[in-house]
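Heads up, this is only part of the complex; the chains shown haven't been moved.
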Amino acid sequence: MADLKVKIAGIKMKNPVMLASGTCGFGEEFSRIFDLNLLGGIIVKGTTLKPRAGNKPPRAAETPYGMLNSIGLQNPGVFAVINEKLPFLRQFDLPVFVNIAGNSKEEYAELARLLGNAKGVSALEVNISCPNVKHKNSGLFCQDLGDVYAITRAVKRQSRVPVFVKLSAEVSDFKETVKTAVRAGADGLSLINTLRGMAIDIKTGKPKLANIIGGLSGPAIKPVGIRAVYEAFSQVKVPIIGMGGIASAEDALEYLIAGASAVAVGTASFYDPLTPISITKGLKKYFEDKPSDSVSKIRGRISF
Amino acid sequence: MKKQKYNIQVFAAGVLSLKETPGGYFKMKLAASGIAKAARPGQFISLQVNASGMPLMRRPMGIFSANKGAVEILFKAAGKGTEMLSRKKQGESVSVLGPLGNGFSVREELRHAILVAGGYGVSPIAFLYEELRKRKITTTVIIGAKNKKLIFKEGFSNPIITTEDGSEGFKGLVTERLNAACAGFACGSSAVFACGPVPMLKAAAEVSEKHGIECQVSMESLMACGVGVCLSCVCAVKEGMDTGYKRICADGPVFDSREIVWRT
């Protein structure tokens, strides 16, 4: 039996297949479809200090082999997450990454203090790349190297558990952004968040999203994700969770070879909730044929 | 560790039959015994129309009937997805996810139900109608459409038909007929169940509320996941003093009309 175990930033996982933030809630719904214990890990919905209602609907649109979303971080707030959501997840033998989002460095620090010390949290994923919330200059925090440094550092100071910084590929200097996060103390990186996009219904002339602009995800963006992971791997040594358009074991392998230590499934879970399970099966099969090989060995193993 | 109950299935369901019906619908019968056993009226399933991934999202479809291992849906070829679905052949298979959603809730005390259907809303209403008949609850059925050609009334006995152009039944919208029906049955043991376009649901809600009758509306939205994880399908609801959002796929699609914040 091929062994798919990996260890990222000290966290042991049964396999490298995780669920991406915002595409699996807090695990409850998918637990009605498959056994969450089969997952390598789960990254729960972006959590904010206060409960957030999220953006006005419509919040999603279908695009060529992808989708746009502008959920706007609807979530019950950090206290409900700690008191109601984490206890549910503690029933499973499953590393839990909590994705956090704030409006300021201080909010990120406070979230890190609360969640980075909470029971049942294996790691924090710091979302500084959400296109669905308005930051100071209506951009993403990760588009400003100063913010990347300051927020990562503030979170790192408060958190007992490893800190993964989640970045977007929509930056002018991606390699520098990656290095800045690691210099500030990031234990790992999550790559990539959605790309900012938009769609218009030509019949009504209205944007398909009430929020006008949203985040593009799904198979369409896979080449951008692969490129980001490859570039990050060439710059820094920390583990990378690769994501963006993963829908099959082949896609997962492509990310691992590009330099990911683990992968997360997002949009593909919507059209096939069993995607993570079939990916794990596919990886098992792949490594069964190559007993001397392993998930960690193929990391970054590109032939030129 | 808690014993989990896997009560949402996803699998390739065989197409048992596909027929065109009056009203311009396609009726598709799928081999889906697990879903057929569990399904309640008002619930839906979500279908992957093309294994190649184009279109990307599943298409949600109300359950029209659930009997002897098979589930039926009734759909319009409205756009590219449903168009593709309408060209499936008997013997092919379609990936199905379900049963999804809460379904209508039929109180123990219910004695008379007023069913209001517009467009493909007639599909879950037909399932509910069967269920109510089994439970010996009397019904008034009101079916509205633009014109005669768009009417599907199979299986209903003596439905009230309204058409906007008067080509069949009463001329006009369902509102007036519903008003009359509510006037006749305004008491705690009746309820209105409505499924159709939002303006119709809103009107049904207003009429029912005016008469003090409970009204359950089945809402709809584009759905990316159908199971409650993506938060894309929400509608605005009254939450205490605030407006919040509920997921149509998982908290609905059926809501108490008084909960909904109708968008104009």
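Letters A and B name the chains as they come in the text, with residue numbers starting at 1 for each one.
Throughout what follows, a contact is a pair of C-beta atoms (placed from the backbone, for glycine too) under 8 Å apart; a residue touches a chain by one contact, two chains touch by 3 or more.
It should be emphasised that the depicted structure is a prediction, and the values quoted were computed from it without experimental measurement.
Written as a formula over the displayed labels, the complete complex corresponds to A x2, B x2.
Rule of thumb we're sticking to: only the chains that are shown with their structure count from here on.
Centre-to-centre separation between chain A and chain B, using Cα means, comes to 35 Å. Only residues 1-2, 4-10, 48, 53-58, 95, 97, 221-222, 224-236, 242-245, 250 of chain B touch chain A when the two sit together in their complex. Within the complex formed with chain B, the chain A residues making contact are 22-25, 28-37, 45, 53-54, 56-62, 64-67, 69, 71, 74, 91-93, 218-219, 247, 267, 269-274.
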